[in-house]
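Of the protein chains in this complex, one is absent; all others appear in place.
Entry: chain A
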């Protein structure tokens, strides 16, 4: 089974992420794991922890969750699971991914924009993991992605032909263009050519590769945000 993890703050765009996941599932069995991350209250006793920790969802979140469940009900093979997570570590994420057989993470834009520490930390861990990540943008559509632009990493050996294998069978896109910046510095210069290719070829998905080693600070996913398209980031295999 190829399950999908959606780390979420349960805002409106989570519904969009679930729609994308459902579109990818087609008629295959799928479990969607919605994960909320909360900060562990700094308390001395278990009872006090229970009192301090926020229980349940607020009304807006309940509504979003209900909408997600409703969407899933239309597909009999899809199950939605809600996971409330207090703190996250690298081994925990690795084991969780293995246990739930997660093969793709879809990150709604609100989660990326969130400034909460647990969210930032989780994002950082996720980008250092080997799971492919699809980062959505507010303006992206639900339509299944068909045409992709592959942005090569300057130092990477991954070629367009290898991408389908790295994505692990998710989405039925086809790479119609590829871009190779001469170096990391000239991303800005590349932008007009990228916009040109996107509009000419009707591209609706960007694909980039990321290094498997630890990357501190902001990763390169952010570089392509201004193109306004969802970015699918796959981990480069170690050659």
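The definition used in the following text is that a contact is a pair of C-beta atoms (placed from the backbone, for glycine too) under 8 Å apart; a residue touches a chain by one contact, two chains touch by 3 or more; residues count from 1.
As a convention for this text, contacts and distances are computed from a predicted model.
Missing from the rendering is one chain, named in UniProt as "histidine kinase" (options: "CO/xanthine dehydrogenase FAD-binding subunit", "RNA polymerase subunit sigma-70", "Glycine betaine ABC transport system, permease protein OpuAB" or "histidine kinase"). In the full complex, chain A contacts the hidden chain through residues 149-150, 159-162, 164-165, 175-182, 190, 193-194, 196-197, 201.
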